[in-house]
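Since the structure comes first, as structure tokens, the remarks are kept for the end.
All protein chains but one are shown in place.
Chain IDs A, B and C follow the sequence of writing; residue 1 opens each chain.
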Amino acid sequence: MNFELNSTHFDTRQRAQELAGSIIRPGARQREANHEFPLDALAALAKSGLMGVNVKPEYGGLGAGVVAYSEAVQVVAAADPAVAVTMCVNNMVAEVLQEFGGPTHLEMIPKMTSGEWSSGSFCLSEPGSGSDAAAMQARAERRGDTFVLSGSKAWITSGEYAGVFLVWARVGDAKNSISAFVVDPTLPGITIGKPEEKMGQHASNTVALAFDEVVIPDTALLADVGDGFRVAMMALDGGRIGIASQAIGIADEALRLADLAGLVTDDLVAEVEAARTLVWRAAWMKESKIPFTVEASMAKLHASETACNVCEAVVARAGARALDPDFGVEKLLRDARVTRIYEGTSEIQRIVISRDVLRRL
Amino acid sequence: MNFELNSTHFDTRQRAQELAGSIIRPGARQREANHEFPLDALAALAKSGLMGVNVKPEYGGLGAGVVAYSEAVQVVAAADPAVAVTMCVNNMVAEVLQEFGGPTHLEMIPKMTSGEWSSGSFCLSEPGSGSDAAAMQARAERRGDTFVLSGSKAWITSGEYAGVFLVWARVGDAKNSISAFVVDPTLPGITIGKPEEKMGQHASNTVALAFDEVVIPDTALLADVGDGFRVAMMALDGGRIGIASQAIGIADEALRLADLAGLVTDDLVAEVEAARTLVWRAAWMKESKIPFTVEASMAKLHASETACNVCEAVVARAGARALDPDFGVEKLLRDARVTRIYEGTSEIQRIVISRDVLRRL
Amino acid sequence: MDFALTEDQKMLRDMIQRFSEAQLQASAVADDKLGRLNASTVVKLRELGLLGLADDGGDLGFAAVALYELARHDAATALFVGQHCAASAGIAAAGTDAGATFTVPVFEDLTLEKEAGEILASASTFVVPFLDHANALVFPVRLSGRAALARASSHVLGETQPFRGLGVCAAAFEKGRLGGEVVEIFGDDEAVLVFETWRILTVAAVAAGVARASQEAGTLYASERVQFGKALSEFQATQFKIANMALRADAAWLVLMRAANRTGLNDNNRMVKTASMVAITSALYCSDEALQLHGGYGYTSEYAIERYYRDARALSALA
Partner (left out) sequence: MDFALTEDQKMLRDMIQRFSEAQLQASAVADDKLGRLNASTVVKLRELGLLGLADDGGDLGFAAVALYELARHDAATALFVGQHCAASAGIAAAGTDAGATFTVPVFEDLTLEKEAGEILASASTFVVPFLDHANALVFPVRLSGRAALARASSHVLGETQPFRGLGVCAAAFEKGRLGGEVVEIFGDDEAVLVFETWRILTVAAVAAGVARASQEAGTLYASERVQFGKALSEFQATQFKIANMALRADAAWLVLMRAANRTGLNDNNRMVKTASMVAITSALYCSDEALQLHGGYGYTSEYAIERYYRDARALSALA
């Protein structure tokens, strides 16, 4: 066994650290106050290869692997969780295109990694279908060489700024009809809602999308009709490593602030290290082509729960001064809370884990 | 609102305190080591009226009410949880006879309160039916003026020493066929198993019972055929106040030991007081003839969880010396654990509570 | 022993419920966005007599009912009332005159110096809520090893910097440094004990109210939201959370009232601290579970649980 970071990991971390210091952390408070999408930070991340850490160099990615990706997200999240989540979704969408995409899709990846597109969006959830993805209502009807897409999507990260939408919809009425489409956000019939007023992560953009008979070419179809659910689940497995890493970055930053304030945090540090080890394991497995669904769920579950616990404990231990935004932890606490909800709630992770444990008996 | 104990409560507490000091606490360690049933302590409790605290004086009870009963159990449990559980079951069975019994049953109560019988037993659980009481298999067949009782019962407190068994069994095959019987333990066909080797509460007696075609008179039937489930549930409501009180006594004692050892326990004290207030509420409601099922469940759930948490925290905070039986808390920790299981597990309490909360919406 | 509210307490509760439904429920949302209590709420609180709960010594049980009911709809308003009452109660106990609207600052590194017969207070930092609605400050100090209360005009704080706290956002916190300003020292151990008892009771009552509001919001949402073809409340894991929330909300309320109804100031104070610990645990737990039941919706201002969650954590920092 070996739990040491190698030079690729350190190098990727270093890239993230430089940007964290120069551009991500400095503007974070202001972007939060102004609900300002972090275009500059995202462009800088793209320039450093961090919008496609696990994307092959031929598509403009860093090709540094999954552990390196996790390290980069941890560092970015410590500087600003809102930038980290945007980075995560972009990396996830780019990886999905790399894994499942045909030629037209592969061509898009360099735009996502280079910063030409500030981000991609992952359009799975609907107002009535959060945890229960299979209950989705959006439909894509074949009409000649095209599909006509209709439906509503909710909680779409970066939706207002995305260069590409990855959209899930049903083709026909069969149970296995869920399919994935790569959609141009500028097409007629797409309405972008106003941003959600969130508890935290104000600099990330979260919107509802309405698709009203949007005509998309049949090349928009990713993989085959009916492959959508499988694509989504695989994407989420990787996505959970991203969000787990974001949560760890938040916890790291809260611990740093607590240290500055002279608070005792041994007990909190222990669980953060547990979360980090769980994330490393999932990342190493993904990188090693070992099935990692359960391990990603464990990492995401524990990291997100721990991030919230750490922020909460630091607020309680610091007392009234913790309420002051200058102390720093109140923003982290608000930012952290959604990590237990998006990319599969904690409850969904527990279902994924227990199903696997029981199957292996 | 008024949360003060009155003179009846204080007087009952005082009776318990005297016995705790003179006979219950002094012998506790030795009875635990020898797995010795506390006959002397039970006789003394009976003499002080504490084997029927909420039983009417005409049946030899103290008639002091439910709050007084809770106070007495708390004090006895702090001195020895094993004595407290035996006392609880006797009080519960006596109250059931008082509430539902016909003349032959009412005649038995003075034997239970006076110490003529060292205890009664509550025979509901079966090897395959713990939480799921409705799954019981024991049967009582009518045969002329008698019932013939067959089946197995498990986890029967005081079974080896009881003067009376309250036994649940099905009469016929209907869904609502569960019925309660007042059974003489000395009847032919009853086999008493060897005591369970428990983690704690060694001085209490816990056995399996086998009923093999035991012929009982029809006067053994308590209330009517098919009333058994209702009788059991009502008995358990009251029983939960007893066990909650036992758990609080255990927690109080653990806190006393922690104080002696100079440990900080403010956080633990808070939850013990919460549990005590919840128990008082349930006891006051029962005494005031207000339906108290949910409140008893809350009290039992919180008191038992808190007792275990307190013991666990005291062990961890005290360090190695806590392992020494002379410190005292290791016995309490072992004694406490079953309070989350018997008289309805914590899971069953949560089901009872949530059902009620949702119904009231 | 009696767990029923008195008739007077019931009337008070009903009065506050009417006020809450008519005004507080809506203003709480607006105040939270703006980051401060609106003046009309303060006027109305005075009209209803709620700023006089501690006058003539006051009745802790009565005050607990009022603060809890207010907090079920608006934690910030309840905290404002409670802090004012704590200061008033401390002043009354010391036998001096009130006649102001008070708030309670939190200082770090507070030091006192005597100079030319005056007491000068300095602090490296302070945090104070509701400064825009209060013209006087009351806070506990130690002078020559003796506990006392200090009182000062809010002007002593000089230039302050407003900030929007984590939760109880409408508290409109301000912060700054205190550099040797003149404060009036009064009262003895008992006055401090009265002040602290009321102050901690306030935290307990507000937290208990937040716990209850969260529990109700989470339970209601779970009974309505359908996923996987069933209401969330039909899943066993949700039912367990619903049970735990109900237990925690009840525990917070009961220990609060037990503490508030105790006779004997020292006993009161100890039980009030216990009540605040229980209530904060409850507020943290209930608001967290209830938010989680809301899923993504709980993370937005569309549902009140988002505010309750922040309120609970802000209270844990003020305890």
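Criterion: a residue touches a chain if its C-beta (ideal position, glycine included) is under 8 Å from a C-beta of that chain, and two chains touch if they have at least 3 such contacts.
Predicted, not measured: the structure shown is a model, and the values here were computed from it.
Interface note for the absent chain: among B:Ile109, B:Ala138, B:Leu333 or B:Val357, the touching residue is B:Leu333.
Touching the missing chain, out of A:Glu271, A:Glu312, A:Glu330 or A:Glu343, is residue A:Glu271.
When the missing chain is restored to the complex, the residue among A:Tyr69, A:Phe100, A:Phe211 or A:Trp280 that touches it is A:Trp280.
Interface with the hidden chain, as seen from subunit C, comprises residues 235-237, 239-240.
Annotation for subunit A: contacts to the undisplayed chain at residues 1-6, 9, 67, 266-267, 269-271, 273-275, 277-278, 280-281, 284-285, 298, 301-302, 347, 349-355, 357-358, 361.
If you put the missing chain back, the residues of subunit B touching it would be 125, 128-132, 135, 154-155, 196-200, 308, 312, 315-316, 318-326, 330, 333-334, 337-338, 340-342, 345-347, 350.
Throughout what follows, only the chains that are shown with their structure count from here on.
If you average the Cα atoms of subunit B and of subunit C, the two centres end up 40 Å apart.
Averaged Cα coordinates give subunit A a centre that lies 37 Å from the centre of subunit C.
Between subunit A and subunit B the centroid-to-centroid distance comes to 53 Å (mean Cα coordinates, whole Å). Among the residues of subunit B, none is in touch with two or more other chains.
With touch defined as above, subunit C holds no residue shared between interfaces to two or more other chains.
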